[in-house]
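With one protein chain removed, the remaining protein chains of the complex are shown where they sit.
We just call them A, B and C in the order they show up, numbering each chain from 1.
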Amino acid sequence: MSLDTVAIAEENPNSVQPFAELGLKEDEYARIKTILGRRPTSSELAMYSVMWSEHCSYKSSKVHLKQFGEKAVKSAALLVGIGENAGVVDIGQNYAVTFKIESHNHPSFIEPYQGAATGIGGIVRDILTMGARPIAVMDPLRFGLADAPDTRRLLPGIVAGIGGYGNCLGLPNIGGEIVFDESYAGNPLVNALCVGVMKHEDIKLATAHGAGNLVVLFGAKTGGDGIGGVSVLASETFNSAKPTKRPSVQVGDPFAEKVLIECCLEIFKADLVIGIQDLGGAGLSCATSELASAGSGGMDIQLEKVPLRDPTLSPEEILMSESQERMCAVVEPAKIKHFMAICKKWDVTATVIGEVTTGERLHITFNGQLIVDVPPRTVAHDGPVYNRPIMKPSYIDKLAESTFTVPLPTAADEVKAAVLKLIASPNIADKSWVTSQFDKYVQGNTVLAQPEDSGLVRIDEETHLGVAISTDANARWSYLNPYEGAKLALAESCRNIATSGAKPLAVTNCLNFGSPEDPEVMWQFAETVRGLADACLELGLPITGGNVSFYNQTGSVAILPTPVIGVLGVIQDVRERTPMGIPAADLDLYLIGKYNGNLSGSEWAYLHGEIGNSAPVANLEMEKRLVDFLLSGQSIFESAHDVSNGGLAATLVESVLKNKIGARIELNDVANALFSETPGRVLVAIAQNKTNDIAKLAVKYQIPIYKIGTTGGTNLEINQAVISIEELSKAHTETFPRLFG
Amino acid sequence: MSFRVGVVTFPGSLDDRDAARAIEMAGGTAVPLFHASDDLKEVQAVVLPGGFSYGDYLRCGAIARFAPIMNSIVTAANHGFPVLGICNGFQVLCESHLLPGALTRNSNLHFLCRDQKLKIENTNTLWTSGFTAGEEILIPLKNGEGSFQCDDETLNILESEGRVIARYLDFDPNGSRNLIAGISNERGNVVGLMPHPEHAIETLTGPSTAGLTFFTSALHQLVGR
Amino acid sequence: MAKIIVEVMLKPEILDPQGQAVASALPRLGFTSLKAATSVRQGKRFEIEIQGDPTPTQLAEAEQAAQSLLSNPVIETYIVKVEK
Partner (left out) sequence: MAKIIVEVMLKPEILDPQGQAVASALPRLGFTSLKAATSVRQGKRFEIEIQGDPTPTQLAEAEQAAQSLLSNPVIETYIVKVEK
């Protein structure tokens, strides 16, 4: 195969290049030519094409995401902000925490097990790259209808992949979401969150400083994973005989990653790197250009030194390969011996592939021939930016003007049947068929995990400091009103954190949408970002990073707009956390917060084929007071569980089933009270002699509270409706095993 | 007198730090042992922790068994040296033939993490002497290949010699023969257990504190308290 | 009594961590002559035992099962054969 070099590119300026096949638009290709003053070599073309893709360059979302920085309150807790692999926040006691969500939606649709597994692998490396020890993962998931045949293919595979990879890494899985809606048929969402901890002084950045410092590639060997598109380039332009079709499926090797984690942590501890970057999407192209771009000089890379699993890879393919479990570090020559010794101890392959230079350009040679000569910034950061047209979809006003009705139970036996129906529906049913495939105990610091409101992990065994994380999205509300939907998701996530007893501190997000080229989708996206930025400002929380996933659609039908929001909270003493389950009999049950009876977007409406007409309007000022109320009341709450999907009915049932302790409830307007999902509400249990304390708190924070019942017995009794714990348990737990075996 | 217990880290071990925590909490001193060395560092007992040694790609424990540290452990164990294998450690012990039988895929083919009830069947081993006979405990179980299998003859021997140390109660998590959760060797110094006692040592992070008794049992016996 | 055999292997270009684990264990355990192996791959073998010789329908269905159930065409290849 002939090699396209810079010299050849200069000699043959007019060679035809398959830029369109690589996803570049004509003007983008022209821009590359302008930047370089010549046509790109095939390697350069490969690099620009992946780095300027939507996935890597955020070209459609950038103009909107700016708001996260512009509107944000200046937070002293934010040690590293948006732009690095993951943001870092100060949680006190010299600890820093980093967390982030990423999507792996499309790969998981093609190959559910490997797609989901490598999704976990990728986000864990992002966290590791910051210098942190990964301590937990979470997995917000969305599928088409639960009984659709394709869901039966996807869900078990995706769940096994998440477990297979995460369990093998020794990372407790402490929460996530599983939501079914027909809009995700053919386009499941697999989002993965990882959180890690380090000391302040251990924070690492992706940067290449100091001429003469060495660039080291370490971890797995490079194979043909994830380079389907680039094979086109290698074959059609430069070789008449097509190479064997390259797999676009990436296969994960969790053991390799586990060893890589231990190896990196030992390297960090010995302070052996100047900068470090993981290899994820766009592989070496991304790692080298980003490291060089963030540094002070240029970089020379000798591509033939990259250890290969498949010796037939072309340079273009080596640059593009998305082989998993690799890292790239910049190391001072004086420290390289020590660095290599640690790699050897862990049996990790490590190779010096180049060095930092005094120049300003990224040079890549292959067997001595110059194949890439670019200003790294133009690859990594100066990609195209689009201000895409937006248009408010017509369905919004149409729905807003519509009236909708759903049947509501009134008689006791109707109430009973309705509750049982609701809690057996796939979106509300017990998820332990899924979550029991995840190790939640490993590392021995998991204080709360699914099905609790948030996952809560101990950071320090002596001081009992801990962090809590929750991820939330309500796509139906986002569909009805993306601006409010985003605010409500953030509010819910904060509420989940505070319900467990932790104080919300920082926000990450994963914005899953349809095609940005559809103005109506783009409007949903713009409104979502505006809502999230406004909400963060109002709640005083910084956004530390996130991820955008576009093109989630089947044909021309987009998924529901699905902004998944992750909130990180801190708890000073994990022993003070509040669990969700009713712990004892003879406690008083209080509903905190007022309901308004709107059933729009609720699960009850969804069960009747209705989405409703309007999302609730987020009241963040009240949500803030509610968070303070919950944190102040921590010591008097015996249990607390927020009201969200499925309304009070679901909250009550989950609280009862956790420890199998019943409750007696009295409600007015019973159906609305049970099934409305009005935000800003929490169910708490307190000892009967704490009535005055809770009343005082309610006054102090101006939060309405309602005593709705007492705990005890073997039934959940709602007015005249009596449902035994056995009946509840059966309805709640049988759904998943029935659907997925 | 200090009680030194080694905890082996293989590449891919996961619950090593948890096992060390449990040993310390029981009053012992946890001594890290690395797979690549055959040095037992003068410990008085060894715990093989849970995890996925070498990724467990071939068969659980199949490759770990050949680690240098295992040579020392096998030799010592044959002379009565105390060894507790938890989960992957149990698998390594079977692969090393220190314990009979083998652990195979869970009958439902899924990894399973749950709080599992156990009945302690034998309190005569070094690692279970602190329990009362028939005691029922709740500790975490988490594995994908925990189904204990052996031939009928081995099963008869295990049962008739009272070498089944713990059995699953109320729920069959994996299809193990006779609901076996843990066994010991003839001498009682080598014990393999599928569930994880090191994750039941404080109520904050586990379903009970009953797991601690496995570690205090050995401590009391060896230190003679 | 005959057996329909389905052998499923990962495609050559797909990473095979299992095969790799074996490949690196072999020389460590002293099987030095096998160090010269150019690759070690691990796959699956299914044995479907039937009474008498397989009928054409059975073979056709085995082929289909191999393709749709027993292997994942995205990353694997399969072979169906009969052993007596």
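Going forward, a contact is a pair of C-beta atoms (placed from the backbone, for glycine too) under 8 Å apart; a residue touches a chain by one contact, two chains touch by 3 or more.
The shown structure was predicted, so the numbers you read here are calculated from the model rather than taken from an experiment.
The chain that is not displayed touches the following shown chains in the complete assembly: B, C. Contact with the omitted chain, checked across B:136, B:151, B:170 or B:186, is made by B:151.
Summary of contacts with the chain left out: across B:16, B:95 or B:198, the touching residue is B:95. Against the chain not shown here, chain C presents residues 1, 7, 9, 19, 22, 25-26, 29, 31-34, 36-51, 55, 57-58, 61-62, 64-65, 68-70.
Within the complete assembly, residues 58-59, 62-63, 66, 94-95, 100-102, 104-109, 147, 149-151, 175 of chain B touch the chain that is not shown.
The working rule: only the chains that are shown with their structure count from here on.
Under the stated contact rule, the graph of chain-to-chain touches is complete, every pair of chains being in contact.
When the C-beta pairs in contact are tallied for B-C and for A-C, the bigger tally goes to A-C.
Inter-chain spacing, taken between the CA centroids of chain A and chain C, is 36 Å. In this assembly, the C-alpha centroid of chain B lies 34 Å from the C-alpha centroid of chain C. In chain B, the positions touching at least two other chains are 54-55, 57. In chain C, 17, 20-21 are the positions where the chain touches two or more neighbouring chains simultaneously.
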